[in-house]
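Every protein chain of the complex appears in place save one, which is left out.
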Amino acid sequence: MIITALIIAISVITLFAVLGLVLVYMERKVAAFMQIRLGPMRVGPWGIAQTLADTVKLISKEDIIPNGADKFLFNLAPLMVTVIATLALAPLPFSDKWIIWDSNVGVFYVAAISSLTVISILTGGWASNNKYSLIGAMRSGAQIVSYELSVGLSLVAMVLLSGSLSFSDIVMTQQDAWWIFKGHLPAWIAFMVFIIASTAELNRNPFDLPEAESELTAGFHTEYSGMKFALFMLSEYINMFIVSAVAATLFLGGWMPLHFGQDNFFNHIMDYIPPLVWFAGKVFFIIFLIMWFRWTFPRLRIDQLLTLEWKYLLPISLINVLAAAWITVTGWHF
Amino acid sequence: MKAILFYIFSVLILACGIFTVTSRKIYRAAIFLLLTVVSVAALYFLMEYTFLGVVQLVIYAGGIVVLILFAVLLTHDSGSLLPPLGVKRTVATFALTGTGLTVFLYTILGRKVEPGSGEFNEPSVKMIGGQLLDLYNFGFVLPFEAISILLLAAMVGCIVLAMKFSKTMN
Amino acid sequence: MSYIENILSTSVSLLKGMKMTGYYFSHPKEIYTRQYPENRKTLKLPERFRAELTMPHDEFNRHRCSGCTACEIACPNGTIKVLTYMETTPDNKKKKRLDTFIYRLSMCTFCNLCVDSCPSDAIKFNQHFEHSVTERKQLTKVLNRQGSTVTDELK
Partner (left out) sequence: MEQVQNIVSDRELQGSNLQTQEYFINVGPQHPSTHGVLHLKIKLDGEIIEDVDPILGYIHRSVEKMCEKLSYRQIIPITSRMDYLSAHINNQAVALAVEKAMAVEVPPRARAIRILMAELTRIGSHQLWWGVMGMDLGALTPFFWGFRDREMITEMFEETCGTRLTMNYIIPGGVATDVHPDFIGKVKNYIRHLRKKLPEYDEILTGNRIFIERTRGVGYLSPEEAVSFGCTGPTARGSGVSCDIRKWHSYDGYDKLDFNEVLFNEGDNLARYKVRIKEIWESLRIIEQVVENFPEGEVMGKMKKVIKLPKGEFYQRVETARGELGVYIVSDGGNTPYRIKFRSPNFSNLSVLKKIVVGSKIADMVATMSTLDLVIPDIDR
């Protein structure tokens, strides 16, 4: 048991490192291409080793703790944010066999863990003893707490449709078709609300108010440098991966191949592609979508951010839950 | 393995609990409270009572501690040390906690605890949900609805209190 | 009803923006980046580009500066310092000769006034734009070469 635990721990850490490297590189390339630039080109062919070089740089940088900061909490915050991101990884099914912890309350668990992220941001912002950081922390508090509702409700809609809280069960219910195809309008609406609200929970543009570059310089992590900053950044990308994985699992069938109808030639071809590839493909599609948002839209103002949640997303997702319940009760989905 | 984890978490709970009440920085106290709450959730997970563990995380860590932190952030001077307790207060606190501990131990020790069968089955989520919204079979639909209405009333009250009324509205 | 219209029109406007960025993402031909140190060989600077003041010397190590200090006067911020000495020519006339032509690159604003004011076209700007040096004093340059003389026509 200890050996299994060790193997899992090592593979999770490896996954973290690789994901961090790949996603940062991907973000920079996506941004560059949208901005008619080439992006990193120097380190390795097409700049592939750029993020590796950046990591080395970040490790070797001086670790600055500002005067008057609460040292204990200042050091704790980046650790907390990384640990929370790690915890949320546990119940996600990467393929039909690869799942760390097949929990029967997986969806609920991920929602619960992701609600803790705000604490580390609040702590980081408060402990920095910087006014910009404090404003950023306050903003992120208001933002994450409100958007959690919409995320939760869109999850509830999907849980209603699939009738289970367990990720592996939810994937199994999509054997014939993904929920986005057979869930009618409620699944679509839940998908969109989930993507929007989780972008907000990730503090990414257009909802990046806690770090608003042009207003608060870097918001809650203004004072962080070196590896501590890297941990904040890493956990942002890990969280992005988790959100995309959840969306892929709930709406796009997780590791399930694309199937149309019953037992035909097309389905058999699709079955040859390994489940892990399906899963990764879907996850990276959603990650790309979130990146696309970031490099297109301007940032919202704080009151508009809250208006969007409380006047639009929340009522819509409440009605959507009702509709999903109706569909489930009447059995309208295929 | 489980026993080791149990002791680790128990020590964490106790230590963080003590730090929570002795820390003189209010924000640190809240963070220690968070660690306590999360460690309790970890114990639930250890007992494979995952649903309760998750509920613990959502309500206590994700809800109450965040609320406390928010309140702390909104107050200025949250970074300065709280004044140390006076002698009177220290004595009173010790007396109160001592009484509580005595009552608690008395009750626990007075009862004979039977060792369980060893097998423990977590009620499925479906069962919990069914029981919560059941009209019959000792279901909890009435308290559930009553609490819903109470919370709704509280929410409306909050909004009314927080709303700013312009002079022209009067 | 305006509620739903609002949502729809917003989505349309946002999708338009995403279409634009998507267009550029999928058309790498539009990329405008020029990779500078790599393209040094193909880099073409316009002939009028002003990068650094130089004093051209011919093959006999002769320059065209008569040491009249017109450039020094024309310079708005004292970039140029012309040091001269008096030389007695064979026919016993006293003539001003250039000793050292000091050019402080760190102060130059590349306004071209010195070149404009020069009566004998002794100085001009070249296209060597890579100015970075490791020490500040390297930015102070002497433009006339070691042992150089003035051309015959200005003698």
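We just call them A, B and C in the order they show up, numbering each chain from 1.
By definition in this document, a contact is a pair of C-beta atoms (placed from the backbone, for glycine too) under 8 Å apart; a residue touches a chain by one contact, two chains touch by 3 or more.
Given the structure is predicted, the values throughout are model-derived calculations rather than measurements.
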item	value
Candidates A:W188, A:F297 or A:Y312 - the one touching the absent chain	A:F297
Sole contact to the chain not displayed, among C:R48, C:K94 or C:R136	C:R48
Contacting the left-out chain in the complete assembly, out of A:I36, A:A53, A:A90 or A:A325	A:I36
Where the missing chain touches subunit A, by residue	31, 34-37, 131-132, 135, 139, 205-206, 208-209, 212-217, 295-304
Footprint left on subunit C by the chain that the document does not show	9-10, 13-14, 16-17, 19-21, 32, 46, 48-50, 74, 76, 109-113, 116, 125
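We take it that only the chains that are shown with their structure count from here on.
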item	value
Chain-level touch network, classified as line, ring, star, complete or other	line
Separation of subunit A from subunit C, taking each centre as the mean of its C-alpha atoms, in whole Å	50
Separation of mean Cα positions, subunit C and subunit B [Å, integer]	70
Shared-contact residues (touching 2 or more other chains) in subunit A	none
Subunit A residues touching subunit C - in the complex, by the definition given at the top	30, 33-38, 41, 292-293, 295-297, 312
For the subunit A and subunit B complex, residues of the former touching the latter	1-2, 68, 70, 72-73, 76, 103-105, 108-109, 111-113, 115-116, 118-119, 122-123, 126-127, 129, 134, 137-138, 141, 145, 148, 165
Residue ranges of subunit C in contact with subunit A within the complex	7, 14, 17-18, 20-22, 24-25, 28, 30-33, 35
